[in-house]
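Starting off with a structure, shown below.
For this view, one protein chain was removed and the others were kept in their places.
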Amino acid sequence: MMKKNLGATHALRAVFAIRDKILSGQYSPGDRLGEVAIAEELNISRTPVRDALSHLAGEGMLERASTGGFVIRDFGFDDIADSIELRGILEGTVARLAAERGASKVRMNKLDKIILSIDECFDTEKFKVNRTLYAERNAEFHEEFGKLSGSEVMERELSRVMKMPFASPSAFLSNKKESRAYYLELCTAQQQHRDILLAIAKGQGTRAEAIARAHANLAMVSLGETLAINPLKFTSQNSKSK
Amino acid sequence: MMKKNLGATHALRAVFAIRDKILSGQYSPGDRLGEVAIAEELNISRTPVRDALSHLAGEGMLERASTGGFVIRDFGFDDIADSIELRGILEGTVARLAAERGASKVRMNKLDKIILSIDECFDTEKFKVNRTLYAERNAEFHEEFGKLSGSEVMERELSRVMKMPFASPSAFLSNKKESRAYYLELCTAQQQHRDILLAIAKGQGTRAEAIARAHANLAMVSLGETLAINPLKFTSQNSKSK
Amino acid sequence: MMKKNLGATHALRAVFAIRDKILSGQYSPGDRLGEVAIAEELNISRTPVRDALSHLAGEGMLERASTGGFVIRDFGFDDIADSIELRGILEGTVARLAAERGASKVRMNKLDKIILSIDECFDTEKFKVNRTLYAERNAEFHEEFGKLSGSEVMERELSRVMKMPFASPSAFLSNKKESRAYYLELCTAQQQHRDILLAIAKGQGTRAEAIARAHANLAMVSLGETLAINPLKFTSQNSKSK
Partner (left out) sequence: MMKKNLGATHALRAVFAIRDKILSGQYSPGDRLGEVAIAEELNISRTPVRDALSHLAGEGMLERASTGGFVIRDFGFDDIADSIELRGILEGTVARLAAERGASKVRMNKLDKIILSIDECFDTEKFKVNRTLYAERNAEFHEEFGKLSGSEVMERELSRVMKMPFASPSAFLSNKKESRAYYLELCTAQQQHRDILLAIAKGQGTRAEAIARAHANLAMVSLGETLAINPLKFTSQNSKSK
């Protein structure tokens, strides 16, 4: 989902920064985002900011205003949670169908290579992760993964769902936290990439589906942690009481 | 999905008749459907034919031609199978979430009443089913069911998926077969309606999800039987070899 | 589980009759069962009664008294429910593993033949089932099915679990009810036999597991219906409150 031309470090940092401000409540639903102001604040040029805004609109966090420019979309915690759940369900189905119907060797090899390239994002000595690179390659993995079952219907649906608020596989990455816990979390995520492919290769559909669901749920957990520190400003007014 | 005003016997019969002709290959993808010709052939007026065509477009089997009127959509067996699979997955998720989060009593009661009204479609003496009525009330059940988890995201997605080719819960009903086997099949479907609600009431999410998936799969089985007799004319050229 | 030499009509009728008396509370836990009295009551000779008692001990409903003879075992509704659940879980696992690892053609053919022989138990004109025959062949199906995954561990465990109270696949058959509803219930059970094998043949492990679990649950439902009419006398004192 993350477009190649967004790989530019500046644009991705802008994505992280704006996302954090939405989650922390510094921006509210309906707020208009000005390119110039953001560019100045982050001390980068306007082009990467424009790319970042466009990317966040694709993720469903912003929407284009009728008067031009972008505003923060109005959504509650339930919408976010259910969108992530939905991605897990669809990726789980792709995993199960790939295991049951058999996946093409070419696609499996391609995914294996992406996994190796994600390994390179981890500095196992200093316990740090290159997040810009991780976001890019993780997005590449999930985009490629969506094609694995050979079902055009599932591929199309999944690609649509990934554009919902926070349902993008890289939506949980942020600038903020830099900790051992975070490092371990990304290790777990990367291990799940491997385990999903292994289960598919062995024809274990139930297991492949379960891991893919757990993988999406990790984003949910991560989001929950972020929100525990910065409770979503607009949650109370939007989310339904159950 | 089946609109109330379609309840008219004539319109629903037209739906069944046209669907059968598509499945049996009498109509091919791209064929244009003329209101007048169909009305004459079925010996009914043009208004119910227009309703039927509009309904079948909503199910994804026809599409509006740029020049007005409707043409048969081009889709293969895989698309149909995957759309039904997708409905099963989403209805399964609604069932599971309703069991886990708890479903509103008002909605559960409403569904119970619809189930009782479906019972009335069965003539247990003559082993016959009033299919027009069944189609209407079954559609009502599934439309109401989509709201049961309280998740707007799931409700919206499900309602969208039901408009895909053959993914509508009543898409497998046809004029053709009238047999003991068919009667038993609808008994099974109706029993599944009951079992899903029972599992939800008991908070058994895994079971509720499994039955809902099996319920959608019944449509798949039924379609397979129909196609075994009348192999889908346009299957070979459209479906991918696996 | 049902031994061949039990096929004798008299012995199986004795099994049904004694089981009904336990469920209806005419016998209580600890009650001693006398061969002579039962033989007289059912107007059959003592040999089939002895076979029936031995069979019910194998099902876990009776236990051998230290002084010889059999007494009713002490168990609550929870034990029964959990034993049936456990059988469903293990048969589900056998189904899933068979789908994932591939099942031997010889065994699949054997199961197909047993299914055809079960078909013969149904009188589709009069809507009646030959229950003695059904019990025998159904037991044969489940015994053979336990070997399908090729896992000796699963086969051994399953065979052990089937000896728990009411966990035998034929434990829910009784003399009492003779109704349309009962006929449909057995039709559903037989259809599930077919669907499990079909899912395995297609390599659909998740689906095969789900149907096998639902199949065991049918016994639970049937038991619940019986108990709704004849509440298990010894339930209250034995079952845990949840």
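All chains are identified by letter, namely A, B and C, in their written order; residue positions are counted from 1 within each chain.
Throughout what follows, a contact is a pair of C-beta atoms (placed from the backbone, for glycine too) under 8 Å apart; a residue touches a chain by one contact, two chains touch by 3 or more.
Here the structure is a predicted model, which is why all the values come from computation and not from measurement.
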Identified contact with the non-displayed chain, of C:I89, C:I115 or C:L133: C:I89
Of C:D20, C:D78 or C:E144, the one touching the omitted chain in the full complex: C:D78
Touch with the omitted chain, as defined above, among C:R13, C:R101 or C:K163: C:R101
Hidden partner interface residues of chain A, rising order: 124, 180, 184, 187-188, 191, 207, 210-211, 213-214, 217
Chain B residues touching the omitted chain (full complex): 96, 99-101, 202-206, 209
Residues belonging to chain C that touch the chain removed from view: 78-79, 82-83, 85-86, 89-90, 93, 97, 101-102, 150-154, 157, 161, 164, 240, 242
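Going forward, only the chains that are shown with their structure count from here on.
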For chain A placed onto chain B, the superposition rotation in degrees, Cα atoms, nearest 5: 180
Homomeric contact chain B-chain C: same or different residue positions, threshold half: same
Rounded Å distance between chain A and chain C, as computed from the means of their C-alpha atoms: 49
Junction residues of chain A - those touching two or more other chains: 101
